[in-house]
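Below you'll find the structure, written out as structure tokens, and then a few comments.
Every protein chain except one is present and positioned as in the full complex.
All chains are identified by letter, namely A, B, C and D, in their written order; residue positions are counted from 1 within each chain.
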Amino acid sequence: DTIPVGVPLAMTGAYTGSGDDYFKGIKMAIDELNAAGGLLGKQLEIIRYDSKEFAPEVVMQGADYLCGQKKVASVHAGWAGWGQDVRAYGKYEVPFFADDGSQAAVDVYKENPEQYSNIFQLTDVGIEQAKSMFRVLMALPYEYPNKKAVIINTDDSWGVEVGDTLEASFKEKGWQVAKRETVPYGTNEWGAILTRIRRIKPALIHIEIPSAQENITFFRQFIKKPTPSIISLGWGITPREVVENLGTAADGIVGEMPTGLPGPKAPNAAGQAWIDKFVGLYKHQIPAGSWATYTGVMAWANAVKNVGDAYNFKAVNKYLKENGYEGHQGLIKWDADNVLRAQAAAPVVHYQVQGGELMAIYTDPPTKAYQDSTFIVPRWIK
Amino acid sequence: MSWQRMAAIMGVVYGIVAILPLFVGDIRFIMQILIICLIWAVVASCWDVIMGFAGIFSFGQVAFFVIGAYTSGIFAVSWQVPAVLAILMAGLFTAGMGVLVGLPCLKLAGPYVALVTFGVHMTLMPLLRGDIGIALGSGGSVGILTIPPITLFGYAFSSANIIPTFYLTLALAVTCSVVILVVINSYWGTAFLALKDSEEFAVSLGISAFKYKLMVFALTSFLTGVVGAYYGHYIGMLSTRMLELDLFVTLMVMLVVGGIGKFPGAILGAFITVTVNELLAPLGSYRAVTMGALVVILVLLLPNGVMGFWLRRSKAGATST
Amino acid sequence: MLKLNHVTKKFGELVAVNDLSFAVEAGQVFGIAGPNGAGKSTVYNLITGFYPFEGEIAFEGRNIAGRQPHEISKLGIARTFQIPQTFPSLTVEQSVGVGNRFGARGRFDPAYVESILAFMELTPVRHEPTGQLSLLDKKRLMMGAALATRPKILMLDEPMAGSNSNEIRSLMESIRRINAEMGITIIIIEHFMKVLTELTSTLLIIETGTKVCMGDPETVVNDPEVIECYLGESYG
Amino acid sequence: MLTVTDLNAYYGQAQVLKQVSITADAGQVVVILGPNGHGKSTLLKSICGLVERVVGAVIYQGENILGQPTDRIVNQGLIYIAENRELFPHMTVLENLKLGAYAKSARAHEKRNLEMVFDLFPRLADRRNQLSSTMSGGEARMLAVARGLMSNAELLCVDEPSLGLQPSLRFEIFSIIQKINKQGKTVLLVEQNIPQITELADRIYVIEEGRISFEGSKEEALSNEHLKEIFLGM
Partner (left out) sequence: MSEDTLFLIYELIDVIISGLTNGSVYALMAVGLTLVYGVTKAFNFAYGSFFNLGGYLAWLMIPVVGAVGGYVSIFIAVIPIMFIVGYGLEKSLVAPLRKRPEWEMKVMMMTLGLALFMDNLYAVVFGGRVKSLPPILEGTLDVGDLVFSYQDIMIFFLSIGGILLFGWILNNTRIGMAVQAVAQNPEGAKIVGIPEKRIFAATFAISTAMVGFGGILLSQKYFISPMSGGAIMVKSWVITAFGGMGSIRGGLYAAFIIGMLEAFVGYTLGMSYSMIALFILLLTTLALRPQGLMGRA
């Protein structure tokens, strides 16, 4: 007799990599819970569903399979459909945790908060993450030689959302966005854009492509004849590939991870223990999403414990919304839109690659330099 | 294959599907799969008609499906056109697009037809995601998330009342299949086959290559467009993710399984492929690996799909008795 | 009935048909012969609209230049091909049906198709797919399908090639009957002089796309120029 | 040189040749006659390894070559000149001819043979750079025959070489075969439209409905009225 927990993630196709990262966090949490005797005395059982490439009917089927058919007590996803998932899982009452990070998803929620009260977003939307990035970029202990920026983003909702926000923020601050480029996935030859960049000599280049390969090829080609620009890869820094493939060559690049646990040196002992355990299990530092999904599972388990019934969905959802969860970094709370906005206990963590590894240099909000780490001016800026 | 035979096979397949709700009606997940299956069955059949039957190497099927879906979605969302009307308009618009795509293909050899039609597929994604798409109401990269369900006489067919919706889908699929059945067994079908076999000979006997080739494009894209539009209203949301290779490959696998150019085969192929795919789901990341291996084995063992296998079996049976 | 006026066709450098003019009268059996590569088949392709060309081709007084092959078929011009063409996906009966359905003015007439099948001796193979018929049957099939369009004029391109004397005799008989009983004008390209002299009322010889001579067959085959360029000294 | 015994050939379920036996001695011309569609081409193709299902024996120079792949057979000096030509459509006349000399034994003689076939068919020399798919019916036939001659083979299986050729060339074919035969080559010939061909024939076979219905010398054939009327009438 177990409690089934649904996990719809990409297991095949183009999103397999991120699916794996999300799963690592979920698996770790469930294993911990089970090892500690389970939930309400019952073991948890993971039921996976392959969300492939998030075509509408696949997202829908995932919901019907997990909630309708398998009667899961909760659903833990990562990228889940950027709004499509809200519609699909909103038909049920099962608590649903996603990492869409997308305003589109929140907009769907707002249509009918009552109906969608089971939808919990684990990270802030792109707009807010972009603002956080901007705050940190402006706060870096570094004198920008000019006020010119270049923004490159993908043509999907996330990329466009972040790009638009950043562009507005820069303009507001009196910067000039000298080039804004929206590129399709799979762009790996950057010659034409780099030509422009070399002419502009921007003080800052921000890339927002949630897929590692494009980020890596960009940097490799950029570095052949670099301009004195801060390179910010946004979310693109957090899949493990950038540091795995570039190693110390990537030193100097900055980027962010929403709802992160700053590392490799955690802010407190509990956090450090978690990081050590994660690294022990998976032999690498935390990738994007693992911590967020871990937290999601734990928050749900806590709510269930307090409600006393995993299947009293209304109560679980209500508890989550009202009480949040006391996690490793403190109390986290979902806002009116059921979004876990960036907050002190679930901050956006900003990294710089140093020594071939991601080192937290800032957390936000509040925007503050992280512990005793320092920002290092990249080597290509003389 | 005689048309009676085709009709009989179709009848049996749809008949079985029609009574399934008696057994699984309360399992929404399975009903949902059945509905999607019916939709793919029509799309795959259309693809089979143009590629297998008429021998026109069109790779634009998914593109037409998406065009139909978006057209209807945009009509319904941006201009509040009632769903049924929007679907019809989407069908007509897609048929028009089909003819437009067909025109440059008329004088091209197979590989180039494939190139042009797949070009449409590849161009559609940046078009829908870009400024042009947004201006038209495609919702850009977000997609359209609020497509109203089909409403007939005040009754809304959506996944909330899945059984009536299932029967509506079944009715649509049967209608489309009957249209295909009638067309390929009419003199149109003969014209398609004759043009495929020897265009020279066919035109010398009075068949207009221009007319009939465009007709194939118009017919298949009309039906595909209608079904695509229906899909949009049923699911309630659309995104350009349908244009990833996933759906394209899945549909092609359905054709392989059913047997190319063996008409009701595509319908069987759709049901078998989806069923097998679901049955393999417990394999997780090995599902697609297994599916791929199965396709390779299937092509080698049953080069004409299950339909071909069946026909050969029944033929052998007939001659031996 | 059919009139070519200064018709020229070039393939790049090569002039395949060179300023050719001739006329075919209704009811005739009109023969065309000439060396290999003289442009005979090309003339057929021009008449039936497969290639654009310079000059004028009139059928029943109307210029048909520029029309599509299927339109020309509807006007009542039918043809066969030198290299046998078939529809492997269709049976013999269906293939003949195609001619009647699409080429003939008026409704589809199964009885007529039936009579053509019988006439062309295709009834025994009517349900066979056409891809693997023997050469002779393929030729009969092409003729049958052409006849099924109810043509006014039937153009045959080497219908006898590859047949033995017996078979040739029977084909000749069929052609005679098509002409006499069905009242269809016939143009025939052949390399068998005996066939041409026995069947045709007028014989046209072309070489490198140009008319060499035209007239009644007996005279034409004894023309020294024709013997020189086409028949060969040993002919006789 | 060649002995075929009890050959049975099938296309799918259909048996096309039934217990066919023929022999051709070195230096002979053997002519095969028969109605359309009764298996003449199938016999030649079976000998050259071009038919999938064949049972029986084909002894060529003492070795059973049945079941060997065609390229091996060709390299042993046997060539098939196809009734339906089998040219390479997107290649020029010259390229087609050069490929005719693909077999090892033919390579050394490629130049000489090329001159020879251009000499025999001047039209091919004129059109050496034309794509073979645009050749007229008769021109393509010349090319097919010429390509076969490029092979320098010892035993030629020639399938209706005169098909579609103008009358003067039909006689030409006769003399080509005569010439080749004089060089000591063996010819297995299916041909019913060259009246003089019987003069060349050392043996004549008639295939009807897949079986040998007549076998004999040209004198015997000419004295058979039925045969004369049907097959040798032209």
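What we mean here is this: a contact is a pair of C-beta atoms (placed from the backbone, for glycine too) under 8 Å apart; a residue touches a chain by one contact, two chains touch by 3 or more.
What you see is a predicted model; the values in this text were computed from it and never measured.
> Where does the absent chain touch, in terms of which shown chains it meets?
For the complete complex, the undisplayed chain touches A, B, D.
> Which residue, B:Leu85, B:Met122, B:Ala160 or B:Leu279, contacts the hidden chain when the whole complex is considered?
B:Met122
> Please identify which residue in A:Thr12, A:Ser51 or A:Gln354 touches the non-displayed chain.
Spelled out, the listed residue whose C-beta touches the missing chain is A:Thr12.
> Among A:Glu241, A:Asp337 or A:Glu357, choose the residue that contacts the chain missing from this document, as touch is defined above.
Result: among the candidates, A:Glu241 touches the missing chain.
> Residue-wise, where is subunit D in contact with the chain that is not depicted?
For subunit D, the residues touching the absent chain are 48-50, 69-71, 74-75, 79-80, 82, 86-91, 95, 98-100, 102-103, 106, 131, 147, 151.
> Would you write out the residues of subunit B that touch the absent chain, in ascending order?
104, 107-109, 111-112, 114-116, 118-120, 122-123, 125-127, 129-130, 245, 249, 252-253, 255-256, 260, 285-286, 288-289, 291-300, 303
> Tell me which stretches of subunit A touch the chain missing from the display.
12-20, 155, 181-184, 186-189, 191-196, 198-199, 212-213, 216-217, 221, 224-225, 239-241, 244-246
Criterion: only the chains that are shown with their structure count from here on.
> Go through C-D and B-C and name the pair with more C-beta contacts between its chains.
Looking at contacts between chains, C-D has the larger number.
> Using mean C-alpha positions as chain centres, tell me how far subunit B is from subunit C in Å, no decimals.
44
> Give the list of subunit C residues in touch with subunit B in this complex.
Residue positions touching the partner: 48, 50, 68-71, 73-74, 78-79, 81, 85-90, 94-95, 97-99, 101-104, 108, 142, 145-146, 148-149.
> Within the complex, which stretch of subunit A touches subunit B?
11-14, 16, 48-50, 52-57, 60-61, 64-65, 68-69, 82-84, 87, 91, 102, 104, 107-108, 111, 155-157, 159-160, 182, 184
> Using the touch rule from the top, collect the residues of subunit B that touch subunit C in their complex.
So the residues of subunit B in touch with subunit C come to 187, 190-191, 193-194, 196-198, 200-210.
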